[in-house]
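Some notes on the structure that comes next.
With one protein chain removed, the remaining protein chains of the complex are shown where they sit.
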């Protein structure tokens, strides 16, 4: 690690309040693993005891932990965020090593910034544009007229098809597929006719898209991912979906066609969202939920079947198929009770 | 766009009935976005009002919309299908530019049709066969003895392994994996022994397979995908699965080993289908359903937990674990009521 900071230097850059010696920080780590020169943070007060046993050089803590903590530390209201910022300082994004690798294949009609780094095996088609300091790693593919902004990082084996327009500081992880055809088929008596997919994929600035995630191009209108959105691995974003700014979604999510998701939503892992819905700003959906209707009010939503032992589940699930009948029997009982209790008055 | 058609030319090729001026069509678009020279269609009668505000040059509509529509239009019973056909005329599949890119690596024992297009970085192993006018794009991989028919389109970074036999006019989207090993393991006292996967993957004609979809080779028998099937993104097709002709499945579906799915089924997104089942022809399964038993009758099937606010869900889901007990209490109440009502007669 070549970069290092004193605690006082960190406070100068990032704020917070320093307590104890102004030690030199050369790395970040977890409370358990941290050693010489390393900074750790405590976000969860229940892990407070680890502050005593950790061998970290210094800590980032909430105000409540400061008084009893003898070791050097920085006090801040959000230790995890502060830690993220320190980690970014110590582990900055890789800098582009300007140039096109001799084993890359770049069409003469593509426009690649002189400061960009194009790795071996990369293929860039005619009309594509790659911005300043953007890194395109080994064997990635940029189709015709794709536009990629400045300071992006495109990981190996990623496929970006014609029709994709990507902002600045975007990260595409390995084997992601951007602007593949949407799933459009029209039934024609005895077979499916393919509906040509003619829309685009518009990805804003500061977006991160995970490994093996697929973002389909629009059918006619565009598929849109807003600024600052965070999309994890193995997620399907179908044609004409719109995802609002700073919305985050955990892995294995599927979003069907034309659904619009608002800004600052948090979508849990394995959530599946039907097509042609709207989800307003500020919605949280818990993992494993199937969203089959529009959500118009910010809040937390859920809908998953609880796990049980197999035997318990088997007995319970049997009744699930007959809830309608159980409800009728309750109604019948209520009627009979009403008759019985009536004459008693 | 170089291609263009007059409405009369479209009617001659595709049928339907022309009303109004015989305008020139140079593109297709949505009702909202369409402009000069563009054709749009109305499939959903609830969006009828958009016909008045759209700036499209002409429309495709159902007979019911025709009388009140002053603009040039074509009347047909299925506007979406008609639109798909027009879009195909205006946006035909890319034509192969015959030849093997100097940066492709084609084994001398592979047989590649002279009319095929093999892109940069493509690797084709010994014994593989590529048919007439088939396009294999950048960095795709065709393993030993793979056979690909005529007029196929294989997108970048796709991996097709030894054992795959692919028909004509098939589209494989980026980063799909065809004929990887099935998941076969036999427990041996204290570890898993791999069961070599020796079957093939047989893909019919006119099949489309989505991005990051995996179709495993059979264990001993073959994995089979019938003619005209449409398989979306991020789908798992396990070893020895059979998918019937013209069956369509939306993204994020998983099909476990040896399950047979009939013809003309429609499988919704995120449906998970257990192994060794049979699903007959003409079955529709709604998104998010777990199919754990054989389906012998055509129809629509479903089984997903409804979404609620987190608080409501939490209260309801608590009872789910105790449905068996609730059912017993209802039975008990019925017995007691029976005793009470008996003497009253």
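A and B label the chains in the order they appear, each numbered from 1.
Simple rule for what comes next: a residue touches a chain if its C-beta (ideal position, glycine included) is under 8 Å from a C-beta of that chain, and two chains touch if they have at least 3 such contacts.
Note that the structure is a prediction, hence the values are computed from the model and not measured.
Asks: From the list A:178, A:270 or A:283, which touches the chain that is not on show?
Replies: In the full complex, the listed residue that touches the missing chain is A:270.
Asks: Using the document's definition of touch, tell me which of A:54, A:134, A:233 or A:274 contacts the absent chain.
Replies: A:233
Asks: Using the document's definition of touch, tell me which of A:19, A:173, A:217 or A:239 contacts the absent chain.
Replies: Selected residue, touching the omitted chain: A:173.
Asks: State which residues belonging to chain A touch the missing partner chain.
Replies: Its contact residues with the unshown chain are 28-30, 32-33, 78, 80-81, 83-85, 87-88, 90-91, 101, 103, 119-121, 137-139, 155-157, 171, 173-175, 206, 208, 210-212, 228, 230, 232-234, 246, 248, 250-252, 269-270, 287-288, 304-310, 313-314, 317, 320-324, 326-327, 330, 333-334, 337, 340-341, 344.
Asks: Please identify, in ascending order, the residues of chain B that touch the omitted chain?
Replies: Residues of chain B in contact with the hidden chain: 103, 105, 121, 123, 139, 141, 143, 157-159, 161, 175, 177, 180-181, 183-188, 190-196, 198, 212, 214, 216, 220-221, 234, 236, 238, 252, 254, 256, 272, 274, 285-286, 289-293, 299-306, 308, 312, 315-316, 318-320, 323, 326, 329-330, 333, 336-337, 339-340.
Here is the rule we go by: only the chains that are shown with their structure count from here on.
Asks: How big is the gap, in whole Å, between where the Cα atoms of chain A centre and where those of chain B centre?
Replies: Here chain A and chain B have centroids separated by 25 Å.
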